[in-house]
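One chain of protein is taken out of this complex; the other chains stay put.
Take a look at subunit A:
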Amino acid sequence: MRAAKAYLRSPAAVIGTVILLAVLVMGVGADWFYPGDPLGLAGRPLQWPGQNPRFLLGTDSSGRDIAAQIVHGARISLLIGFVATSIAVVIGIAIGSVAGFYGGATDTALMRVTEAFQTLPNFILLLVLVAVFGSTIETVTIAIGIVSWPPVARLTRAEFLSLRTRDFVQACRVQGLSDAHLILREVLPNALPPVIVYASVVMAVAILLESALAFLELSDPNVPSWGNLIGLGRNVLRTEWYVSAIPGVAILLTILGVSLVGQGLNDALNPRLARAR
């Protein structure tokens, strides 16, 4: 309750929430705003925004409605963001909590695996995964989740390392409770706030990674994602720059929204840090 109030008091958090809600409404109501296939032929190609009142944001080089693609693309970007982040957070927390709680040889082994993942640039790893497993929207999402978990694991481990020696955890040991109870009920809830805040960073990066893949024309071409639109616009960048610029602004605003929400969460969940600033 107190955290919710603190969250709503921060202007950054409110602006971020409004932006994200707008994107969410766009995604959810896409079929209502623009019924029909957003990738279907709609009119003459490369019409500038405002040139034809039927196409609010103009058409791309294949004659498809950019506004329809933006609205439907919101759905894809949010979906990739949420699902990939969930995958990364679940893997990260599982590995980080076990490593941090048990320490010793378990910790050493798990952390070497984590470092192995971290030493590879994650975009290169993503390219390899997509090249091997194909580029449907499902594999792209899972691949993004797989390359994003190491920092989450490290953060969770650090929290666990300091929390596991606290008196309240020791008290539960003395009460005869199992390790599973200690990890899930005692330590994890206390370790979660910084991880939740970091999840917003993971989400922003996930959306960017998908766009980057699409820009290289390696993402799923059969879905109307913002990245695909930027990729298409690449060929006409010098003359009809709006084809790339409009989805670019959409990505920029969404990531801004996610970051502001993350900032607000950080202030609300770590009140002491916020006050010191």
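The working rule: a contact is a pair of C-beta atoms (placed from the backbone, for glycine too) under 8 Å apart; a residue touches a chain by one contact, two chains touch by 3 or more; residues count from 1.
Assume contacts and distances are computed from a predicted model.
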{"item": "Chain not present in the shown complex, as UniProt names it (candidates \"Cytochrome b\", \"Deoxyribonuclease HsdR\", \"NADH-quinone oxidoreductase subunit M\" or \"ABC transporter ATP-binding protein\")", "value": "\"ABC transporter ATP-binding protein\""}
{"item": "Absent-chain contact - pick from A:Val25, A:Leu41, A:Ile124 or A:Ala171", "value": "A:Ala171"}
{"item": "Residues of subunit A in contact with the chain not shown", "value": "166-168, 170-178, 181, 185-186, 189-190, 275"}
